[in-house]
Structures are given as C-alpha cells and as structure tokens.
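Read the structure below first, then the notes.
A single protein chain has been omitted; all remaining protein chains appear in their positions.
Per-chain numbering from 1; labels A and B assigned in written order.
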Amino acid sequence: MSATEAFPLNSWYAAAWSHEIGRELSARTVCGKNVVLYRRTDGEVAALEDACWHRLLPLSLGHLKGDDVMCGYHGLVFNSAGRCTYMPAQKTINPSACVRAYPLAERHRLVWLWPGDPALADPAKIPDFHWNDGTEWVGEGGTFYQLKCDYRLVIDNLMDLTHETYVHAGSIGDETITAVPFEVTHTRDTATMTRWMIDIDPPPYWARQLGRPGRVDRWQIVTFQTPSVIVGDVGVALTGTGAPQGDRSQGVNGAFLAAITPATDTTCHYFWNFVRNYRKDDAELTRELQLAHVNAGAGVYDQDQRVLEAQQAAIDNNPRSPFYDLNIDAGALWARRLIDQMLAAERAGAVANVAAE
Amino acid sequence: MSATEAFPLNSWYAAAWSHEIGRELSARTVCGKNVVLYRRTDGEVAALEDACWHRLLPLSLGHLKGDDVMCGYHGLVFNSAGRCTYMPAQKTINPSACVRAYPLAERHRLVWLWPGDPALADPAKIPDFHWNDGTEWVGEGGTFYQLKCDYRLVIDNLMDLTHETYVHAGSIGDETITAVPFEVTHTRDTATMTRWMIDIDPPPYWARQLGRPGRVDRWQIVTFQTPSVIVGDVGVALTGTGAPQGDRSQGVNGAFLAAITPATDTTCHYFWNFVRNYRKDDAELTRELQLAHVNAGAGVYDQDQRVLEAQQAAIDNNPRSPFYDLNIDAGALWARRLIDQMLAAERAGAVANVAAE
Partner (left out) sequence: MSATEAFPLNSWYAAAWSHEIGRELSARTVCGKNVVLYRRTDGEVAALEDACWHRLLPLSLGHLKGDDVMCGYHGLVFNSAGRCTYMPAQKTINPSACVRAYPLAERHRLVWLWPGDPALADPAKIPDFHWNDGTEWVGEGGTFYQLKCDYRLVIDNLMDLTHETYVHAGSIGDETITAVPFEVTHTRDTATMTRWMIDIDPPPYWARQLGRPGRVDRWQIVTFQTPSVIVGDVGVALTGTGAPQGDRSQGVNGAFLAAITPATDTTCHYFWNFVRNYRKDDAELTRELQLAHVNAGAGVYDQDQRVLEAQQAAIDNNPRSPFYDLNIDAGALWARRLIDQMLAAERAGAVANVAAE
C-alpha cells in the first residue's frame, strides 16, 4: 500500500492542538510529510518542511529567530514562507534555496494542515468540528500521537459501535447495542450511522450521567466527514419524553469527536474529545469524563488502542488481503468508499494536470 | 529461505506442554502459523487460526465462551471446529465464515499440532517420546519459547556432542568426547549417533550421578526422529561390568529429550527435558538436574542458547552461504538429509495434487 493510495493529500488534517503550538519548534509527521510547526510573533501558526535545504538536518532541531527558523547545523534561516533569508559566509543567497511551506488554519481549537497542493487549500473545506470549540459543548480531550495503525482502522472502529458490546463491556457497552438495528445514510462527503435503542435499561455509564432512575431511549448518531473526521452524537433520555422526535430535554447529550490524521501508512494521530452540553461548569465531571476515555490504559479509548494496534499487527502479518464484512460494517464501508472516491479523484486530477502541461 | 523450504508442514510438532493449556486462550506460532490453543470443557484441546475471520484481530485477545472462542472486537464466536456460530446484529451467519482448525493430539505430556493438510494428520505418526511420560523415566524440563535460531541449528547442536567439550567444559564436557570415534546409522526417518567411551575417568557431572569411585564406560546414543525430535540415551557404568554388551545395572542412565518446533524461519520453540531411571523418587535430584540445564543463564542449555542465537545472527549477517563440514557433523548431516527428503516429498506431493485436479 503506497502513501498515495492510503490517504488523500488535498485535505485538511488536524496536526496539533492550538495550545500545543507556541514559540517553540514542534515536529509532526502528517501524511508522510515531516513538518515543523511554530507560532509567529503576530500569533499566526506556520509549518515548514522539517529538513534544511542544505544538508537535510531537521529544522525542528534548530531554533526560532523572530518569525523565522534557523537551522541548528550551519545557521541557514528560513522565513515562514519557506524562503531562505540567510546563508553563512556568503552574501548571495541561492534564489532556489527554500523549503516547502504548508497551508495551515486554526479552527475549533486545532491546527489544521493541508499536505497537498497549496493552491487548493480552501479554508472553507475545513471539517465542521464546532463541537470542539469549548462554547456550546465542553470537554477536554487529548491525542494518541503515533497510534500504530492505519487511520482507517480508527474510522472502522468509530463507525461501528457494536464493538462497544465486546471491547467496552461494563461501561458503555451492552448487548442491546448489538441487538438493535441501525441505518446508514450518506452524502457526497459524509456518511451517517443512526441507531435508536428505545425503552432500554441504560448501561452503567449513562445511568450515572442521567442521574435519574428509569428506562431510557438511547441514541448513537455517528457522522463521518471525509477524509477522517467523526462526530458521534450520543445520549439517553427518559423513555416516552420524545427524544426520538427531537425533544432531548429529559436526557443527557454528549458527543465523541475524532480527527484522525495519517502519519504513515500504518500510523496515525488520533485527536479525540468527548464533549457534553449539560453540567458545563462542572470541572470535576470534565475531568472524570476525560479519565473515562484515557487513563493510563484503563479508559475506553485505551481499550480501543490495544485492539487497533493488535489489528494492525495482524494485518501486517497476514497475507489474506481482503477483509470479510458483516452487516455492522455498513457505516465503515461507506466511509471507506467516500475516501476511495477522493483518492480516485485525486489520481484523476493528477493525470489531468499532467495531460494539460 | 522461504517457509515452505525450511520445515515440513505435514508433521506433528510440539506446541505446548499439556499442563500449559487450560481454560485460558494461549497464543503460539507454529511453522509460521499463528494459532490459539485452549482446552474444551470435555478436556480436549483445540487449536484455531489466531485471526478473526472478520477483521483479523487475534482471537487470543478474546475469551472463551463455553467450548467456543469469542472475538474481543465484535463478538464473533467460533466453535472448536473453526465454524462461526455467532455474528453480531445479524441472524444469518455467512456459511463460509470460519477460521482454520488444526489437528491436535496430546501425548507424552505434550500437545502436538499438525500445521499441514488435516487429512494427513495420523496420530500414529506422533514421534515416540515416551521417555517424557513421567512413568518409566522421570524429570522436569521446560521450553525455550521463541529461541532465536532456525530449528535445525538445535538439531545440529544435539546431534554432535563434541560441542560439550567446548561449550560445556567443566560439567558434562571433557576432551575424551572429542578423542573417541562415533558411528552414525540411519533408517528412513531416524538417524542415530553412537559413541562409547571405554574405561575413562568420568566427567564431574557423571561422577556425581554415579556416586561410586572408579573408571567408567560412558555412552551417548542420540537418535533423531524426523522432522525434529531427538532422544539422547546417555550414561556411565563401571568399566568391565558389561555396559557395552547391554548390562547397565552397575551404572546410571539418563536421557535428554528435545522436541524442536519451528516458529518462523529463524525462531523456534525448544521443548526440553532431562530424564533418568534411577533415584526416581528423589525430588531434590529432579530439581537439581533441571537447574543444571536451565538456570537463569548458568545451565548447560543456557550456554547452548547463547551459542545458537549468536550463530543465527552470524548466518543472517554472512553472505557465505554453505557451511563447511567436519567429520563430527555426520549425525547432523543425516538429520538434515532426512528433513530435506521430507521437504522434497512434500513438494512432489503438492505437485501431484495439482496434477490430479
């Protein structure tokens, strides 16, 4: 599987949390590109190819000099557009001396990077991730940097929540999820899996969140946006109070957020958050929910990590190439189909560009 | 060197000690196949391909559900024949949904697995390893799992005991072994190296076992059974009491036992034991003999491990392909020749099967 087949390049990918990028040099690998990220004095973020034009030393081993980056080996300086502005011991700067600069945008508390053709980097194409803004919804997430699996395995995981029954038994998973049917819809660039579990006993996690006795209607409405963002609208409300018809006032509503960024063909960065729109000022609850997801191996996403990395290792070792699919995979299959369409379009565009030259 | 060239598949290989397989899932790699082993409620052992039909997650990360294995990701269940008996969220089970089940047999305190064509898995072909039964002979061995060498290097090692002089100087090795000639005989599926050292001073180890002063006759009769089991009949008896003619009553007799199972082309599992037919109730002696062989790096097999793994590393790094042989290699060479004949027959059979289709 080559890099060009595994992920579209002409897309925005989360590269860092905004708060992580300051007046230090931060290295990341995004879609196979090594980049160095930093914040300029005017507050804007910048991203350069993380290899000096001269001798390839990672620029992230150098240091900031104002808004520019100075290489830590021979002192070449590059501005945030990637142009070399200083060479040691010579007055004339080779006009071709530059490193690649990557389009960046900050939105929804994340820094998004466009690894493909800069001319196509339209900020309007940044995925809708407003649940992460910290306003209407609150929560504190984190990142699995260098998660050892193909980013699409994370998508598979989140688009099919029947796995909760088996991977997360005892917290958010129970047999009901598997027993109840779901439906999948899609648009040109989204796929949505919807499951309503009517009149059920809430699983332990949601019973605690609801804080009231009684049977509930539980929903899972998971939307994939190409190529790798997922928002899962989840919650429970007391049965008979109208949640399926749109009245969630007698319930609690959360959303799991995932921006999954390919690092290489078999590693990715998984930016996650779990947000809610109730008890928004309860910092202790925020912390509790964070630890429920990631907590030194004991959180539900820690459980997923073990499964995802074991699955990737099995794929690497197994010559049996195609997966076999079940009904439960319908959501994931649509997500993958949309990714494949992007990849095909990107290849066709590349061909068209070559033909036009 | 491809897997098909390195080891015959249509053979029984030790996969575990019987006592290791219970109501837990145990993962092993045997001849390049990842398998999960467990014991059913009726006491029978079972072995399945260690990769779920659906998404390849190792089944060994799941758990037992009665006599079946449930995958830890999406809950698919497979019975001990490998057939899927449950799929989440769907009533119809794809009739082709199954994982491979491997023929198993328990004998001589070991679990033997047949990685090749199940139709050929005849229990009568299990190697004769009755010395390991714990009845006529006693001893407690162990396993070097994932020993980092080609299984044939262990065979080379055990079929040529002159290495004792150099690797195990001071315990079982002395110059006499090297000085005395040996003979090698063979059948269609065995090779035997026989050495008698007549009227010698016993080396320290055997002097202790004999517990009587005096010169001895020492014997080493090492028999290889294809493809990878070795039994070494060893001992000493007072000189002149008729041991070479068959009367071992004035001596002590032990046997080193080895069942060597290829894991990959360059790793193997080495099931070993050292048994004796004297002082059989002496538990302290049993423990002492076990520690003489493997003891946190200080036992004689620990010494062999260092040599074998260094030898494999040297082979990996050295483009000089053929070994040079000495007279002492005659036993090992016959063992390898018999293995090569099995491999040739297996390839010819594969070709014949194709032709017959």
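Heads up, the rule we're going with is that a contact is a pair of C-beta atoms (placed from the backbone, for glycine too) under 8 Å apart; a residue touches a chain by one contact, two chains touch by 3 or more.
In this text the structure is predicted, and so the values were computed from the model without any measurement.
Visitor: Any idea which of A:Pro58, A:Gly214, A:Gly242 or A:Gly349 touches the chain not displayed?
Guide: Reading the full complex, the residue touching the unseen chain is A:Pro58.
Visitor: If I consider the whole complex, including the chain that's not displayed, which of B:Leu120, B:Ile315 or B:Met342 touches that chain?
Guide: Answering carefully, the residue with contact to the hidden chain is B:Ile315.
Visitor: Tell me which residue among B:Asp68, B:Asp156, B:Asp217 or B:Glu346 touches the hidden chain in the full complex.
Guide: B:Asp156
Visitor: Touching the missing chain, which residues of chain B?
Guide: 156, 160, 162-163, 165-167, 178-179, 181-182, 306-307, 310-311, 314-315, 317-318, 320, 323-328
Visitor: In the full complex, which residues of chain A touch the absent chain?
Guide: 34, 51, 53-58, 61-62, 70-76, 87-90, 94, 97
Keep this in mind: only the chains that are shown with their structure count from here on.
Visitor: Using the average of all C-alpha atoms in each chain as its centre, how far is it in Å between chain A and chain B?
Guide: About 48 Å separates the centre of chain A from that of chain B.
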